[in-house]
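In what follows, a single structure is set out as structure tokens and then discussed.
The other protein chains are all here in position, but one chain of the complex has been omitted.
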Amino acid sequence: MARFAARRLLGMLLVLFAVTVIVFLIFNVIPSSDPAARIAGQRGATDPQLIANINREWGFDESLPVQYGRMMMKVFGGDLISYTTRQGVDEQIWEGVPATFSLCIGAAVIWLSLGVLFGYLSAVRAGGLTDRALTILALVGISMPVFWLAAIFLYYLTFKVELFPSGGYVPLTQNPLDWAYHLVLPWLTLAVIFVGFYSRVLRSNMLDAMNEDYVRTARAKGLSDRQVRTRHVLRNSLIPIVTLFGLDFGVAIGGGAILTESIFNLQGVGQYAAEAIANLDLPPIMAVTMFAAFFIVLFNALVDIAYAWLDPRIRLEGPAR
Amino acid sequence: MNEALLAVRGLRVDFVTEGGPLRAVDGVSFDLSPGEVLAIVGESGSGKSVTAQTILGLTRSPNARIEGTASLRGEELLAASEAELRKVRGDRIAMVFQDPLTSLNPVRRVGDQIVEAIRAHRERIGRREARRLTVEMLDSVGIPQPERRVDDYPHELSGGMRQRAMIAMALALDPEVLIADEPTTALDVTIQAQILDLLRRLNRERDLATVLISHDLGVVAEIADRVLVMYAGRVVEEGALDEIFYDPQHPYTWGLLGSLTRLDRDRPERLPQIRGAPPSLLDLPAGCTFRPRCPHAFGRCTELPDLEARGGEAAGHRDRCWLTPGEKRERRAVGGRIGLEEAR
Partner (left out) sequence: MASPPNAESRPKGGSPWGLALRRLRRNRIALGSLGLFVLIVAFALAAPLWADRVAHTGPNATHTLERITIDGERRDVVSPDGTPIGPVWLGAGGRFFLGADGRLGRDEMVRLMYGGRTSLFVSLVAALITTLLAVSLGLLAGYFRGPTDAVISRLLDVIWAFPVLLLGIALGTALAVGGLQIGPLSLSSGSIWIPILIIGFVYTPYMARPIRGEVLVLREKEFVEAAVAQGAGALRVMLGELLPNLWSTIIVFFTLNIANNMLLESALSFLGAGVQPPNSSWGTMISTGIGLIYSAPLLTIIPGTMILLTVLSLNVFGDGLRDALDPRSRVRLEAHAGSFEPEEKSA
């Protein structure tokens, strides 16, 4: 087990390195126009001195490895500045982290519990009305644009009927109830997409498992249907959900959050990124991309290790390819 | 003769499939006496596994229709409720399946799965006591270092040990009947012999009535007392072991015997086989189902023969073939041994 974990973490480091190279390529190398002008953003159009400064600081006149080094130092050295807003990028990101994590973790708790519940019910009553209804719900859920759902919630539940606050983030430490009250709609928005997906995956896993030989053995041993369903079918079906959750939490943080936060004005990292995108302000986008990817790679490595602990077959064969 | 421990009469199992309705088992009847080893032999699709699984109610589903009776010491099983059947499964009739790798839950320890079986039926037994019993069972089936093996996962055991563990799990509650569905098919030949030895020993030591299902008559010859030969869902011949091997009455049985290769004889020029293939259960031929593949088929074969004793000798030796005993004796002699000759 320890050997597997060590191997996995080592692999993770390599991927992290590759991530930095890719970010570097995307922002500094691939496009054709003057990179310094791009980084300067809108201010650069009126301030040629700024562009010259950027050229020097970022090393655009020098070799690629030097550029890479400069970029890494800027991003990880806390030196990165958005020329459009004239603010340090790292501080802005740091300030937005609590809101983003509150959103994603809360949504994750909801979507996991409901997803498993609905998936279990669907599988157990397969073919029946519950199953069909839940399948339709699930399909609609995964077909919706997240930001559209957020807008719908905003319009109908905060404006037409003033059930919830229309936005803003209240820190947990300041007022837990208010914190939750402001997050209910964002949580539901993010969760709806995933609940559907998870319930379908669990349903599918469970239906497959029910046809497996070991389930037949369990029944032949004299276990009740409920015991067979929970101790064998559900238990085995939940394991792949763990890996899936690892991937999807990353999608939530690196995607759903960006779309949801801006609509509900949660002032999180996602909203910060969304504003930078609208302004085509590159330094913040670069930093957010880097940090988000880092977090996701790390999180996935941890999830893989948890998965190996749950499914002993993986430890011997290595990570599933 | 002892009163039958397990009595099956007129078992019929139909399934609705995408291609239409099919009859997997058609009127199978047999008795199992205490301590007896009954072998059910046939190709894939002959209905032998479905028969066994139906007795334990494992084939119940909206797509299945089951007729007939199966009773354990007089208690009816086929019509029993799930709750009643649950008490029988594992405790009075236990089953061992073909592939122990897929038949055991791969993410749970072997010992846990046996403990689970024990505690499902004996609620008063605590976890530690159940674990002790488990180690004892693993030991009694010949697994070395059972105290270590009890915490292993299925894939950490070798094929033979896995099957022993399955057998240990099946016998943990001291059932009266053991049904072994192709227990050796997934194993190496050398391990096969060990497992059969184990089954024979358990049969003798515990007076354990056993139903052994196999496609291989050679495997069966080791330990069976009686043999049922099935083809396309029907019993085509049944009798004592010696009767089947030395006085077989049905051409299909001749074919099975003829295809057994033996080390103590000259190698035949061509490996004998039964020509053709088993019929699709969706589209069975009328009359004797073996007719399309039988070189000895004649006019009367379009009428389905009843399962009867025709030689007038042993009453327990029955078959479904219209040929007279004399014709049978003559035609089954092929090249100095019993076989199914190719058409002349």
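Lettered A and B in written order, each chain numbered from 1.
To be clear about the criterion, contacts are C-beta pairs under 8 Å (C-beta built on N, C-alpha and C of every residue); 3 or more make two chains touch, one makes a residue touch a chain.
All of these numbers come straight from a predicted model, not from anything done at the bench.
Engineer: Of A:G59, A:P98, A:G115 or A:G250, which sits in contact with the chain we cannot see?
Structural biologist: A:G250
Engineer: Considering the whole complex rather than only what is displayed, give the residues of chain A touching the chain that is not shown.
Structural biologist: Residues in contact with the chain left out: 15, 18-19, 22-23, 26-27, 30-35, 37-38, 126-127, 139-140, 142-148, 151-152, 154-155, 159, 207, 211, 250-251, 253-255, 258-259, 263, 273-274, 276-278, 280, 282, 285-286, 288-289, 292-293, 296-297, 300, 321.
To be clear about the criterion, only the chains that are shown with their structure count from here on.
Engineer: How far is the middle of chain A from the middle of chain B, if each middle is the mean of its Cα atoms, in Å?
Structural biologist: 54
Engineer: Per the contact definition, I'd like the list of chain A residues that touch chain B in the complex.
Structural biologist: Within the complex, chain A touches chain B at residues 212-214, 216-225, 227, 231-232, 235-236, 239, 310-313, 316.
Engineer: Taking the complex as given, what residues does chain B use to touch chain A?
Structural biologist: Listed in rising order, the residues of chain B that touch chain A are 53, 56, 58, 82, 86-91, 94-95, 97, 99, 102-108, 116-117, 120-121, 153, 155, 166, 169.
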